[in-house]
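Working notes for the structure below.
Note that one protein chain is taken out, while the other chains of the complex remain in position.
Think of it as A, B and C in the order they're written, each chain with its own count starting at 1.
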Amino acid sequence: MASIEQIRLDFPVLDQQVNGSPLIYFDNAATTQKPQVVLDALNKYYSEDNANIHRGIHALAERATAAFELTRKKIQSFLHAESSDQIIFTSGTTASINLVAQTYGRANFEAGDKILVSNLEHHSNIVPWQMIALEKGAEVMVIPVLDSGVLDLDAYQKLLQENTVKLVAVNHVSNAIGTINPIQEMIALAHAHGAKILIDGAQSVAHMEMDVQRFDMDFFAFSAHKLFGPTGVGVLYGKRDLLESMPPYQGGGEMIKEVSFSGTTYNELPYKFEAGTPNIADVIAFSASFDYLNSLEKGWVEEQENALLSYATEQLSQIDGLKIIGTAPNKIAVVSFLIEGTHPQDIGVLLDKFGIAIRTGHHCAQPLMQRFDIPGTCRASFSFYNTKEEIDRLVACLKRVVTMLL
Amino acid sequence: MASIEQIRLDFPVLDQQVNGSPLIYFDNAATTQKPQVVLDALNKYYSEDNANIHRGIHALAERATAAFELTRKKIQSFLHAESSDQIIFTSGTTASINLVAQTYGRANFEAGDKILVSNLEHHSNIVPWQMIALEKGAEVMVIPVLDSGVLDLDAYQKLLQENTVKLVAVNHVSNAIGTINPIQEMIALAHAHGAKILIDGAQSVAHMEMDVQRFDMDFFAFSAHKLFGPTGVGVLYGKRDLLESMPPYQGGGEMIKEVSFSGTTYNELPYKFEAGTPNIADVIAFSASFDYLNSLEKGWVEEQENALLSYATEQLSQIDGLKIIGTAPNKIAVVSFLIEGTHPQDIGVLLDKFGIAIRTGHHCAQPLMQRFDIPGTCRASFSFYNTKEEIDRLVACLKRVVTMLL
Amino acid sequence: MALSINDTQEELIEEFGLFDDWADKYEYLIDLGKKLPGLSDEFKTEENVIKGCQSRVWLHAFMQDGKLIFQADSEAVIVKGLISMLIRVLSGHSPADIMKADLYFIDQIGMSQHLAQTRSNGLLSMVKQMKNYALAYSSQA
Partner (left out) sequence: MALSINDTQEELIEEFGLFDDWADKYEYLIDLGKKLPGLSDEFKTEENVIKGCQSRVWLHAFMQDGKLIFQADSEAVIVKGLISMLIRVLSGHSPADIMKADLYFIDQIGMSQHLAQTRSNGLLSMVKQMKNYALAYSSQA
């Protein structure tokens, strides 16, 4: 197995100076960095194969089509999905969730129906439901979160009890504070009460194994850019009967079988939901992300990240006045914190001066900030290419920053 | 000014053999090839600046945000738009049109309203209107096309006469047969009868200058991949009052001002319509397409393409039994044709054997094929990097192919 | 007695082995296409259409004396040529034999590109549909 130094060389962006110091990239929850093989795949596609896909019979179109469909197969096996035609390409997690809200939701929600989201959600898994609920007279209800950042499962069960919940929308992992939600249990509970469930996997895919069948997921959404792939690509997995029963989302080329002014019929899965020229190059390059991940030793990513999480938690806790927001026993390698007497933005601006990239603010999870009555947090989010030495430097710089600010 | 040989070197994909012959790429209407500078920009972004944008305060996030917003400004000046916040990034022309249908259409169409599309449209500018019309009880009516492939403007005027048309959706240029529609006149007519108008510019942007203000456009849509840019990026321009009055499309991060469970408020233009992490890398790389185009001599692209169109039309017409579909006086460099006694697919398969990439089929314009009662066409579509020598070879190979088939 | 499925495949491989260049091969294929009797209009129905083709392709199947007979047609002659080979190889055999047939000849005569999932000529769908018929009729055989 390659050393961490070698692995870091696979990510060209990491090798640079920021404000005179070596870059420390701790903003992986916002977007992950890309291994060289993904860049190479992009470059190869555009300089050798670039063509529009699916309806062409010339050599370039065939190569591009084959490569595009290969990514679909790789995602199928990454998710352990039944079949590759249940893998729908979108432009991102947000688009995937909106697709479900606007097709499944529009066809199935009625006045008085309830949609459950959790207090831990990213805006992308709240606002689409608010919009369709408003239109349909349905109601968005909230699964509360405990002080530790863990979801309140008792309250969840109570909310389900009346059997008026049509759909539960919950993230697998909270982007703001790192909590890993007990989705297997939550899915079973939703199903037991006749509700469908959508899992927002944006933050889990880069950190843990996924098995949509074993978990019995109805819908699963994620973004390539958070899984070491290009920006502009998202995925929606759905159960076949659900996807088949849903009306199409966007209209256009590719998603049709027959168009005429007297009536139009729609294509089969997955094309029914893929209107227009897809993001061909990035889907193809995304394939290399899976190859890269598969080249790493099995289990190593989780091990490395867990080590980073424990170390960071331990070290950061030693800073005076530092409070970690989100202390769930099951977390991915994300530490959200506040330091007494300082504002997150000031911390972020000054750490940047030391070459350290963290994220500050509400992390697109304002309801969670409201819940904890805080203006935002400082969030350091790790990936397997980060090191303990980087965490040491974060801690040292934080101490310096705090003395500057206080 | 660079020679055509030098210009071809800017497009790495062109320099390859297909089935033992040099590639001749005549499928530019499906997607254009990318100059090296676009590839370089992509590579630079991912290996130096990759970060999520707009809410970050660290150096990478700032560089990425600045580069992303720079592309918006370049598009503003390319379109001669009033302001860069009227430039909305989408995933493609199809997505841009669906956005308008699902927001403007959903808010404004009522039972009995009429939506006009032309018989020349791509499915992406038909199906979204059929879908919203069906939902709203509105009616999609068709501007007929004359035998030459020119729109019937008398019929258009008659359709507008009753002042029940809410919106006209028409392409600037037909992808299937190359007709340039008289959009300036059509826009004025639409406005005179109280209708809004959306121009689908997917096929015009690579070939002619655009001025949304001079043409008084309400909406204009196009795709980067047809303008020498990356796949996965589209643009929607809209008049400010229209965009401001429209409800948001997708819900999620970025498009909100404030989210809470008691109510959510939306962001300003353009962000209101840009939910979720955008296609950052490709938007940034798209900037290089404009730099590339600006580096070419003004007027040269049109001149070169017009020369290719005349030459191809003249040479192809000399093939026995070849009939050109679409003989409008104003055309871009696209020649759609049929050869008596042969099926387009057979022509396409055999030309590919000679290394020539054309497109065959219905070109996502089935209603137009139905209008001409043909199963599809062979379409050779040119760009400025194509040459007369390539057309000579097309003609020679076509003759050979016809003898094989007949 | 008729040749076995594999005998016919060998025959085709031998026939195509005579051609050095692609043009000769395709001319032969086109010739096969032209000679395929095709289907009368009554069988060119919606149900008989094979999906995923740029040209329309129809496949008709029926049982005769325990053997499955295929007839087909297409608007495009190269597709017809390809179909004609499939019919020559598979038609007139028992459903069981058709179900288990491994159509290696396509690859060996250098036509595997036409079998690619990405080709919009529907050859792959055609093979699948033939096997589906075999499966459906196998209980009756």
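In the analysis below, a contact is a pair of C-beta atoms (placed from the backbone, for glycine too) under 8 Å apart; a residue touches a chain by one contact, two chains touch by 3 or more.
A quick note: this is a predicted structure, and the numbers were derived from the prediction, not measured.
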Omitted chain's touching partners, listed by label: A, B
Contact partner of the left-out chain, one of B:Ala41, B:Ile57, B:Leu120 or B:Val150: B:Ile57
Contact partner of the left-out chain, one of A:Arg8, A:His193, A:Lys323 or A:Lys353: A:Lys353
Among B:Thr65, B:Ser91, B:Thr179 or B:Gln250, the residue in touch with the chain that has been omitted: B:Thr65
Option from A:Pro12, A:Gly92 or A:Gly361 whose C-beta touches the chain left out: A:Gly361
Residue among A:Gly137, A:Gly194 or A:Pro375 that touches the chain left out of view: A:Pro375
Touching residues (missing chain, whole complex) on chain B: 53-57, 61-62, 65-66, 69
Touching residues on chain A - with respect to the absent chain: 19, 342-346, 348-350, 353, 360-361, 375-376, 404-405
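Throughout what follows, only the chains that are shown with their structure count from here on.
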From chain A, the most remote chain by mean C-alpha position: C
Separation of mean Cα positions, chain B and chain A [Å, integer]: 31
Centre-of-Cα separation between chain C and chain B, whole angstrom: 39
For chain B, residues contacting two or more additional chains: 19, 345, 348-349, 360-361
Sites on chain C at which at least two other chains make contact: 54, 120-121
